[in-house]
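Note that one protein chain is taken out, while the other chains of the complex remain in position.
Letters are used for the chains, namely A and B, taken in the order the chains are written, and counting of residues starts over at 1 for each.
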Amino acid sequence: MNIIETRQLEKSFGGIQAVDHLSISIQEGLITGLVGPNGSGKTTLINLLSGFYPHDSGKIFFSNTERKNIFPDENQIFNITRTFQQIRLFDQMNVLDNLLVVLTERNPFLALFERHNKYHINQAENILKRVDLFEKRFENALNLSYGQRKLLEIARVLAMNTNIILLDEPFAGLFPEVAKKIENIIKELRTEGKTIILIEHNMSVIRDLCDYLIVMDAGKLLAEGNPEKVLEKQVVLEAYLGE
Amino acid sequence: MEYWQLILYAISATMLFSVLAMGFGFILRSTKFFNIVYGGAFLIGGYMMFLFYRILSFNFFIAFILSILISGLYFLFSYKFIFSPLLKQKASNFVLLIASFGLLTATSAIIGMFFGNQTTLIARHLSDIYTVNIFGTVLNIIQIFAIVISPILICIFAFVYFKTRFGRAIRAIEDDKEMAELVGVPSDKIFLAIFFIGGTLAGLGGIAEGFDVGIMPSSALFYMLPVIVATVVGGIKSFWGAILGTFILVLAQKLTIIFLGGSWEQAVPFVILIIMLLFRPEGILKK
Partner (left out) sequence: MIEYIFHILIIVSIYGILALAQNLIMGNTGLLSVAGAAFYGIGAYITAIFVTKLGFNIMTMLIIAPIITGFIALLVGITFARFRDDYFMLATLGFLMIFHTVVRNWETVTGGSYGIVGIAKPSIFGFSLSSPNTFIYFAIIILLLATAICYFISRSSFGRVLNSIREDEDALKIFGYKTSTYKLIVFVISASLASLGGVLFASYITFIDSNLFTINESILLWAIIILGGIAKNRGALLGALFLIAIPEALRFIGFPNEVAGLMRQCIYGLLLVIFMLYRPKGILGTYKI
């Protein structure tokens, strides 16, 4: 089932066409890789899907429902969550709080009267144990190592527990042990039936993880299909080498 | 009220304010925050003129040059010792705004201590305020000055901004500071120049108002708000935006006086600001 579909999607920034008549569809329950040279529009696409800014023209569909005026706080309604290329955590708050804020009550009036809730704290601690951050739970996010910060981002994704997960370069700059942890978590998420879109540059990770591959270049769709086959295509190689 | 009087008063107010707003626009575009210390330079210019011309009885031109120099230096030093270090630390706008309010508060307090909190008029004796009769309306010399000098100043600045290397360097910094530095633009020196010149423009405004209606320590904020609103309304990224914004603001104020009476005049900048921020925060003119 096409859980996400875009039709003739367009977005430009002051004359630069970041996404150009893009029509793609994402299958439910698969890990779809989104690759392409720098500046090909991958992050812009993720930003458009997650409501970070509105698209100029074209349509976006989630499970055949159109998402028109996109606001980021509607992500929960559309069952999407995402990470950022430059990790965005709440630096001056500790690990536990960074996670709790994802778990606690969204409604402001109810949130006013919600206090140290054992249920939420338990949930948070379990997730932290899953990503091996439990011991650091009272540490400020600022003081974590790069790898730990990436893990905290993943922890927040787990806490959101949405059907669709957009990951923007989750493996960038990681040591193998941490990368392996994240890889395993992503595989677990697929087993749970989640749909994952993964922006990545690391080819071996892509071959390992992705069920489907979409290649972008200069905002357009360049190629798509089975990862092995796509990566052998002439146009794809040229796009990467030519840059 | 004679319509000519209203129109001529409006024109002279627009002219003066647009020079002020133009100067502020330079600071806003390059440092990207609303630096309220500009109002401090306004005060310093006016009060220094009062000190040199009125109290120490210096020659008018010497007093004028000194006052403008001092207000320019005041603003330049504020950059050198406060805003430059903060900007280098990549301080957030929050921090920059707080520091600028802090400095302005301290400045107006010091001025209040030396010169008193009442309205201070620089004019030495009544004949200092010459008046001219045009179309049956009476304009004083400050207003004439404003109408004549301001367009000249604006043209000079426009020429420098759009046609000289210096101006191109300024525009490069406004666009993308890091990029500009990479291609060799000496951003620190340019900032020093912008702040000095901005300070002199603000000081000029303070002197003009000091002769016209008088100034007091709280004038800084009083004049800053319309200046800020003018730049926001006209377009924060555009050189001509400040001037357009001033024109719109003065027009709106005069219309308000005609239709609603004088006491609501002061609310006009605020109302226009809110409307602008709700519907088009970048302002009217783009780049």
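Just so we're on the same page, contacts are C-beta pairs under 8 Å (C-beta built on N, C-alpha and C of every residue); 3 or more make two chains touch, one makes a residue touch a chain.
Being a predicted model, the structure only gives us computed values, none of them experimental.
Engineer: For the chain omitted from this view, which of the shown chains does it touch?
Structural biologist: Every shown chain touched by the left-out chain: A, B.
Engineer: Of B:N93, B:T131 or B:T164, which one is in contact with the hidden chain?
Structural biologist: Touching the chain that is not displayed is residue B:N93.
Engineer: Please pick, from B:I11, B:I110, B:A193 or B:I284, the residue that touches the omitted chain in the full complex.
Structural biologist: B:I110
Engineer: To test your reading of the contact rule: which positions on subunit A touch the chain that is missing from view?
Structural biologist: Output for subunit A: 50-52, 71-77, 81-82, 84, 88-93, 97, 100-102, 104-106, 108-109, 111-117, 156, 160.
Engineer: Need a quick check: the contact residues on subunit B for the chain that isn't drawn.
Structural biologist: Residues in contact with the chain left out: 33-34, 82, 85-86, 91-99, 101-110, 112-113, 117, 218, 221, 225, 228-229, 232, 263-264, 266-267, 269-270, 273-274, 277-278, 281.
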